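Below: the structure, in structure tokens.
The other protein chains are all here in position, but one chain of the complex has been omitted.
This part shows subunit A:
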Amino acid sequence: MRRVVPIGPYHPLQEEPEFFKLIVEGEKVVGLEINIGYNHRGHEFISQRKTFDQVTFLVERICGICSDSHPFAYVNAVEDLAGIEIPERAKYIRTIVGELERIHSHFLWVGLAGHFIGYNTVWMWVWRYREPLLDLCELICGNRNHYAINKIGGVRRDIRKEDYPAIERVLNELEEKTLMFTNAILDDPVIRARLEGVGILTREQAIAYSVVGPTARGSGVAIDVRKDDPYAAYDLVPWDIIVFDEGDVLAKAKVRLLECLESIKIIRGCLEKMTEGEIEVRVDEIPRGEGIGRHEAPRGEVFHYVRSDGGKSPVRHKVRAPSYNNIPSNEVAVVGYSIADAALVLAAVDPCYCCTERTVIIQDGKVIGGGKELLERSWAKTRMLRERYRR
């Protein structure tokens, strides 16, 4: 007998607007329908009404967790458009903040994964050790999240010499704790029983669904923008891509945990090689043209496209966040497992809904409207309001 078990739009699994329609037979999942589009904020549209400099801080608000990834990709795009070469110190600083963000995002996921399998102690412990990292971000950038470190042509703030020891101290502690959690998770037989062989996404499926980031690297696809198309300081310091072939949730967890160690390695390399110098170049105007910016966010590749007509704001700005690629892969990863596994598998891609949300209005399985229609409706309402208040 087929039944539908709804996960969402409001569900204690992930406190974000998403709707997974699990089609189950008894406890076994036989199908999945994914429905997103509960949250539309019109960032691309707003960014066409801001200046190039303002957009850097606007895209930071796309997502609270990858709040460095979007500006990073955006400034990459604008610098590609205008042909700007940033000073070396700025490259290092961008890399450091980008990697700090990756570690805290991966820690966040490990904690949540613990919560999803009912292991709340892991959740609280991991988040506790994530806290010094956020304090470190505040020390460097002035904010726990929303670092506002990137600007077109460089970075907004220098990392002061007297902060180096603090960074070292936090990194040492993090390294120790990451190793502790990695060993604890790999040694615990009950955790292994829940994670191993669950939610397998094969290499072929991963390629077919174009998944990115740790989801792809857990399935044996070695893609990483930082290596494939180096930017900032990623080709100046030594580090490795972490790849596992199993494709199950355990492999994804291992990828994330070991990537934290690689990030620590990158930050140490940056601190070592960083020399004193300028942190920004003056950018007076953005010429006509188009540019592409990519950044390996904690969840995978973030892509920004910017087109300029020589004016003060972009005429087109397109954002593609990694979860938008990763979430559809659940369609195949979740089938054949139980409801209990489904909760974990759906979360294993580390979905980020604020990055992903698009508005599509679907009625009876047919698309009856998208962002354009919504904009038109919104304009119509604004016009109506104006008319009402003029009278």
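In this section, contacts are C-beta pairs under 8 Å (C-beta built on N, C-alpha and C of every residue); 3 or more make two chains touch, one makes a residue touch a chain; residues count from 1.
Please note the rule applied: contacts and distances are computed from a predicted model.
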Absent chain [UniProt protein name; select from "ABC transporter", "ABC-2 type transport system permease protein", "NADH-quinone oxidoreductase subunit H" or "Polysulfide reductase"]: "NADH-quinone oxidoreductase subunit H"
Contact with the hidden chain (one of A:His11, A:Arg61 or A:Arg156): A:His11
Sole contact to the chain not displayed, among A:Asp248, A:Glu262 or A:Asp341: A:Asp341
Option from A:His115, A:Arg130, A:Lys151 or A:Arg217 whose C-beta touches the chain left out: A:His115
Touching residue (missing chain; options A:Ala193, A:Ala208 or A:Met384): A:Ala193
Residue of A:Arg41, A:Arg128 or A:Arg288 in touch with the missing chain, whole complex considered: A:Arg128
Residue ranges of subunit A at the interface with the undisplayed chain: 3-6, 11-13, 24, 26-27, 114-125, 128, 188, 190-191, 193-194, 338-343
